[in-house]
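First the structure, then my questions, so here it is.
Removed: one protein chain of the complex. Kept in place: all other protein chains.
Chain lettering (A and B) follows the sequence in which the chains are written, and residue indices restart at 1 in each chain.
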Amino acid sequence: MSIVVAYSPDPYGRAALAHGAVQAEQRHEDVLVVNATRGDSLVDRRFADDADLARVRQGLDTLGLSASITHEVVDDVAAAVVATAERVQASLVVVGIRPRSPVGKMLLGSVAQRVILDAPCPVLAVKPDGASDEV
Amino acid sequence: MDLLLEGFATALTPENLLYAVIGVLLGTAVGVLPGIGPAMTVALLLPVTYNVSPTSGLILFAGIYYGGMYGGSTTSILLNTPGESSSVVTALEGNKMAKAGRAAQALATAAIGSFVAGTIGTILLVALAPNIADVVVKLGAPSYFAIMVLSLFTVTAVLGSSKLRGLISLALGLAIGLVGTSTGQQRLTFGSPQLADGIDVVVVAVAIFAIGEALWVAAHLRRRPLDIIPVGRPWMSRDDWGRSWKPWLRGTAYGFPFGALPAGGAEVPTFLSYITERRLTKKPEEFGKGAIEGVAGPEAANNASAAGTLVPLLAIGLPTTATAAVILVAMQNYGLQPGPQFMDAEPKLVWGLLASLFVANTLLLVLNLPLAPVWAKLLQIRRPYLYAGILFFASLGAYSVNFQAFDLGLLLCLGLLGLAMRRFGLPVLPLIIGVILGPRLEEQLTTALAISQGDLSTLWSEPVAVVVYVVMALMIVGLVVTGFRRRNKGVTDRIDDNYQEVSM
Partner (left out) sequence: MSDTETRSDGRSPQVTDVAQYGLAAFLLAVGVVVVVDARSLDRGFADQPVQPYALPYVVGAALLVLGVLLAVATWRGDTPEAEGGEDVDLTQGSDWATVAKLVAVFAVVIATIDWLGWAIVGAFLFAASARVLGSRTLLLNVAIGAALSLLTWYGFYVGLGIPIPAGVLDGVL
């Protein structure tokens, strides 16, 4: 069994990663980090660069966790996270949630919300706190 | 001098200052944004010529031109994606500097170098343009005809890698320019009343620059986001200053003359500046790893050539770059005809415009040094909105000419032509120049032959015309010789090689 972490190089993604790592340690499961983008802008802050992902891998390795990372361009980020969870029959999906007004949700949609609704397994929705910088 | 001071009085009115600020900001923004360049932006903004005063409108466009030249360097340095051929060389060292953690210094030397080069270039422009105009005003129609033929020839055959494709583009442009009414007869109008007045150059410019480009990008969207290098506020150390000021001046010396010649363009001077700096540097080991000289020189050359292109535009009415061509369209929309008489007939406008170039340059420096992180944020705009916006404003621009659905149809057809041109590697500039100069060429030829009552020898009866034809003949000989000697090893090819190095 493995735990899928929806990662982005910002406080929300790091919070998800930190909580995912803690869960994986407790349950003795693998971590699968997913970082995806729709690739519809020249620069996407939520698409990690290679150096950042190398740091993520190193952090997980130091914790002694078996980790794999997918880094890809997809049509729909939420669907990609859900599909990954289905493919590996994940026991848990971890997402970081960002504050957004109801109007903002209606207009922009929310990756976290769609993952929570569509995932085939329990979803842990976390917020950034002081502990999020540990990994 | 008094004229220039009066020009400053015109340029510094609150209204014109506002247009200069808008122009500079907009120009830098579009220089930074992927897929939009200054030529397209001026084309999209042509509707403002219907109501904004000529002085303000031209100040706006000049600000966009200068700002766009600067904005292109930002993406070259931070993303390694030179948007225009003139900033290819900047990316060579600039992106290496950014990767080595010196993005702030690279941006600073580009901005200050642009300011230095732009200011010196504008001083040269102010000094030269009236004198050239005084000479040109004495020329007759035969000389004009010769100069126009020369400029068509250089833009078509000297610039660009494929002569055949340049000529094809020029011929298509001339064909579009034929449409309309000549001496009471309908030419190529197919009986359509909407075509009787000719195809509006605004529609052609918007279609070729905006629609063609948007469709071409839509077919080739880059999907994987690029890694951007974070940047703080640009600044330079004493050592950076010491290494930058000479390349700035040398770059200016390369850029201005190349811009001012009818065979203008910024590619050759930026490349020459780069190889000069690489030869002269005291730290040759840094070249290829992020040498500041390799950013300072080409960026200065780039902006100095932009100032240089305004010399033939204002003094003779000849555009040598795409942006200059669209600015000429704007002037014609105002009923202005740049050329030798222009400076005497419209002193307030011309000197106001020249003074505003100094203002625009200073604004660029003041605004852009602190704003660099903001410009970097623009790159996160989502492409669907960016290109949908381009299509929206292009349609608005074409529709606002006559409020006829017919113009939109024309826009679509010419836009598809623009798409095909990009697919088949046809350069855009000869087509636009052909559309603009074709009718004027016919006019000058008619004038010349009417005076001589049909005697063709009048065409080489003036010394200037003879000199121009000799120059042209020499260029043809030179092209043939170099074509034989080193088939595919021209300067442009070497730049292309470097470009491939950059994009790898």
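Keep this in mind: contacts are C-beta pairs under 8 Å (C-beta built on N, C-alpha and C of every residue); 3 or more make two chains touch, one makes a residue touch a chain.
Bear in mind that the values here come from a model prediction, so they are computed numbers and not experimental data.
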Contact residue for the chain not shown (choose from B:L3, B:I123, B:L188 or B:L369): B:L188
Contact with the hidden chain (one of B:I132, B:L178 or B:L249): B:L178
Contact partner of the left-out chain, one of B:Q337, B:T446 or B:S461: B:T446
Residue of B:T28, B:T41, B:T55 or B:T81 touching the missing chain in the full complex: B:T81
Where the unshown chain meets chain B, residue by residue: 34-35, 47-48, 50-52, 75, 79, 81-83, 161-162, 164-165, 167-168, 171-172, 174-175, 178, 182-185, 187-188, 213-224, 382-385, 387-389, 391-393, 395-396, 399-400, 403, 405, 408-409, 412, 416, 419-420, 422-426, 438, 442, 445-446, 449-450, 452-454
Missing-chain contacts mapped onto chain A: 38, 40, 42, 50, 53, 69-73, 76, 106-109
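Rule of thumb we're sticking to: only the chains that are shown with their structure count from here on.
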Rounded Å distance between chain A and chain B, as computed from the means of their C-alpha atoms: 46
Chain B residues touching chain A - in the complex, by the definition given at the top: 34, 79, 81, 221-228, 376, 379-384
Residue ranges of chain A in contact with chain B within the complex: 37, 39-45, 47, 49-50, 73
